[in-house]
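Heads up, one of the protein chains got dropped from this complex, but the rest are sitting where they should.
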Amino acid sequence: MQKIDTVSRQLMLESLKHYAEQKLPFDFLRKSDAENYFSAEKVKEIYKTLGINLLLIPREYGGLASSTSDIYRICQALARIDLGIATAIFATFLGSDPINVGGTEEQKKYWFSKMARENLLVAYGATEADAGSDLIALKTRAEQIIKDGKITHYKINGSKMWISNGGIADLYTVLALAPGGPCWFLIPRDTKGFTQLKHEDKHGIRLANTAGLCFENVIVPAENLIGLKEGQGFLQAQAVFGYTRLMVAALALGAGQEAVENAIIYANNRVQAGSPLSHKQGYMHKLITPHYIKFEAARSFIDQIAKILDTNNYGQATEGAIAKYYASRAANAAADDAIEALGGFGYTKDFPVEKIKRDVKITCIYEGTSEIMEMTIYRGRWQEHLKTRGNFYLDKAKEISTDIYKDIGGKALSLGLNALNDILEECRLNRLTRHQHITLELGRLIASAEVAFAFIKQAQSGSVVEGCPFNLETIKTMARINAKNVALEIASSGAKLLNSALEKPTEKDLYISEIAKECCGIIKDMDSISSVLKDTFRK
Amino acid sequence: MTDLKSYKNIWVFAEIDQINKTLKSVSLELLSAAKKLAGELNCKTAVVIIGQENKKFFDEFSKYGADIIYNIEDVSFTHYDTQNYFQILFALTKKYKPEAILFPSTYIGRDLAPRLASRLSCGLTADCTALSSKDANLVQSRPAFGGNIMADIICPNTRPQMATVRANILPKIILDIPTKPQIIEEHFKAIPSKVRLIKTKEDKRSEILKPEEADIVISIGRGVKNKETFSLIKEIAGKLGAALGATRPVIEEGLLPKNHQIGQSGVTVKPKIYISFGISGALQHTVGMNNSDLIISVNKDDKAPIFNLCQYGFVGDVEQIVPKILQAINKLK
Partner (left out) sequence: MNIIICLKQVPDTAKVKMNPDGTLIRTGVPSILNPYDHFALATALEIKKQTGAKIKVLSMGPSQASKVLRLALALGADEGYLLSDKAFAGSDTWATAYALSCAIKKISPFDLILCGQMAIDGDTAQTGPEIAGQLNIPQITFCSNIEEVSPKTLTVKKLIDGGHQILEITLPALITLTTPHNFVFPYPSFTDIFKAQEKPLFTWTAQDVNADINKLGLKGSPTRVAKIYPPVQKQKGAVKTLSADDTALEIIKILQAQKVIK
């Protein structure tokens, strides 16, 4: 079946940009943010005008069946407009996921056609007050109603919390515990006994409606049980974690880029002591350039994982966690510095960076907090490390120690990956992972290492990621800087980490002095990146 | 191969205004330019004029240096018509072989010149802002890429060399001794045109210009304190055909509607001339106007950042200066 091609993807992103310029100017977003209100009609107008809600719906039911590579770009572009609006739209994607994963053909046909035809707003109802990432603690119950020996209906009781689109959706996919185990139910808004609570007063993404849900003896027909089989709920949820977390990574990336690009434009215009701020090394190297390098690293990683998901559909749970963890932290740090980069202006609501800073925090929270991500990353890779008897990172290190990676930081990162392997081995031999402190830190180092690895692979591939505004030379320089930084970070953090848990210092040197030698030329490289950034983002 | 040497003289297409039937001043600017080029290239200048009752303009042509006037008069040529004007110029060009033809860069010039160039298989340079000569070629200078670069264009292998030239850029130079032009009458019969003029209408200048559409913007900041000064500024704007703009504080005081706010949360303007009164130049404002072609600023604080942006800065009290400007303009008219 025909797929959305590159040109169409570009045109879709351009249409989205045009729509935002015409219908969602900054002043309007700012006002909506202050009023903590963005109506369901406005979300639906986006659906109606652009058909953005059709992206996830299969072709045969009136949708566009877009790939993960399409969707992440759309998420990224949406986040550049407003992360709250992006969240509202993403929630519709998320809400239809359980149908995609576990629905029967008949369910898909009925619900997807209806969603496409009626531009339905969908909400994804999993989280509860005492069940976040630990869904196992789920309290919402679904009782079977049996008639003539057949389950005809379910009676649902319980409540949900912090549901995106919670107050405004037309259709809800709700996780509840049935006698046969957790499962997803499709519940239309107007179902008797189902009430939506008030819109939360949040720190950011105030244009996204977020509300609790309450179910009191809500009767739903048995055919609304997704997959028509009890007990599949967790599997269905977990199958898409890699995917959904990748999307959150793209959302974070978009918001972060927007903040930093705003700062660069400001820095090009603000003259201090005779020259624009963007010409000042100290300013750029501290507040701007490192962030954008991380964004490009994240873009490469996200793009590579998206391509894998396009062929495999599900899985990539560790990679999804790495993407989300890395991109959301990079975006938060960048948005924070963007405020500083604009000085007093940045601290006012006249400029968008203040709002982005508040908005982007959510990407460290929803779909699993950063700490849950660290844990997931550590668990996933610890298994790999054990399974491969320590070859997981050694193989990667070997791969990039060849000549073709020489100019893009291959040697530095190769040393860094060897160091990472040593750290994992020391942890294994000394049983250091009994410290949760250590496991989370390992998650952090692993994420940086794998993203840096993906980045130099991209730089070596000979082309930049579609949509990247830079040429290959710039990407190579960025990859080189990043590889060196990450290698040094692994070695130095690793040394501290091991020794802080050990009685006497580790004998591993973690290649720290060799890596330090590789750091020659970072400042020169950063100067060239700063210059490219100031030329690329102008107004 | 065209015999380039057989082409002589610099021609100017004299344009007559379609509304008030006067000679467009740009025609004389072109004639002055042609005169200079003819001196350099050792040839003559010629004016081609098509219309009705053209003779009344001949004195002007002689004052500005026409050596030859090709006069084509007929009541049917009163209004510009692409096909008829084209066939006349096409025939004349074939007959007299000019070295170069200059057209005004107006709606008419830019309609006629390309039509002619395409049929003569000649080079044409649009909207030139300077003309010179080098190695017997006409060097045509023009801005490109939205004014971001300048390009010099030549047509070394084809004749005539053709250019449309922007009005109000080149100087008009009256000769000390007027020429005695040779007048050549040429007669053409109008051909039935496939374009029929239904009506011509003069457009009144709209009362309230939008700042993002105007060539001139006069903007006010908090330095404009009293309403009296503001109404004088409005009057000046009216006389200059300028749009009014303002900084956010002024807009918030309600002096002008929101769509006149220039800057970060308002509109971005890029007029030919931007005049600011009492604006200090905070970044929120300047991001909306710093690409203006020419910036003139009046502000009482000599340290105001606006003075870092402008080509002409004046330190002084707006309340005193504005009335003087209006007086001076009124005196001129």
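In this document, chain identifiers A and B correspond to the written order of the chains, with residue numbering beginning at 1 in each.
Note that contacts are C-beta pairs under 8 Å (C-beta built on N, C-alpha and C of every residue); 3 or more make two chains touch, one makes a residue touch a chain.
Everything numeric here is computed off the predicted structure, so don't read it as measured data.
A.B. asks: Which residue from B:Glu40, B:Asp59, B:Asp152 or B:Glu228 sits in contact with the chain not drawn here?
C.D. replies: The single option touching the absent chain is B:Asp152.
A.B. asks: Among B:Leu4, B:Leu41, B:Ala190 or B:Leu240, which residue is in touch with the absent chain?
C.D. replies: Checking each option in B:Leu4, B:Leu41, B:Ala190 or B:Leu240, the one touching the absent chain turns out to be B:Leu240.
A.B. asks: Give the residue, chosen from B:Gly51, B:Gly65, B:Pro98 or B:Gly123, that touches the chain omitted from the document.
C.D. replies: In the complete complex, the chain left out is touched by residue B:Gly123.
A.B. asks: Could you list which residues of chain B touch the chain missing from the display?
C.D. replies: The list for chain B reads 17-20, 24, 82-83, 106-108, 110-111, 113-119, 121-127, 139, 143-158, 168, 193-203, 210, 212-213, 216, 239-240, 272-273, 275, 293-294, 296, 298, 302, 307-317, 320-321, 324-325, 327-329, 332.
A.B. asks: Since one chain has been left out of the picture, which residues of chain A touch it in the full complex?
C.D. replies: Touching the missing chain: residues 2, 4-5, 7-8, 10-12, 14-15, 18-19, 22, 49-52, 54-55, 64, 469-471, 532, 535-538.
Keep this in mind: only the chains that are shown with their structure count from here on.
A.B. asks: Per the centroid of Cα atoms for each chain, what is the distance between chain A and chain B, given in Å?
C.D. replies: 54
A.B. asks: Contact residues on chain A for chain B in the complex?
C.D. replies: Contacts found on chain A: 26-27, 266, 269-271, 345, 350-351, 539.
A.B. asks: Please name which positions on chain B make contact with chain A in the complex.
C.D. replies: 264-265, 283-284, 286-287, 290, 305, 308
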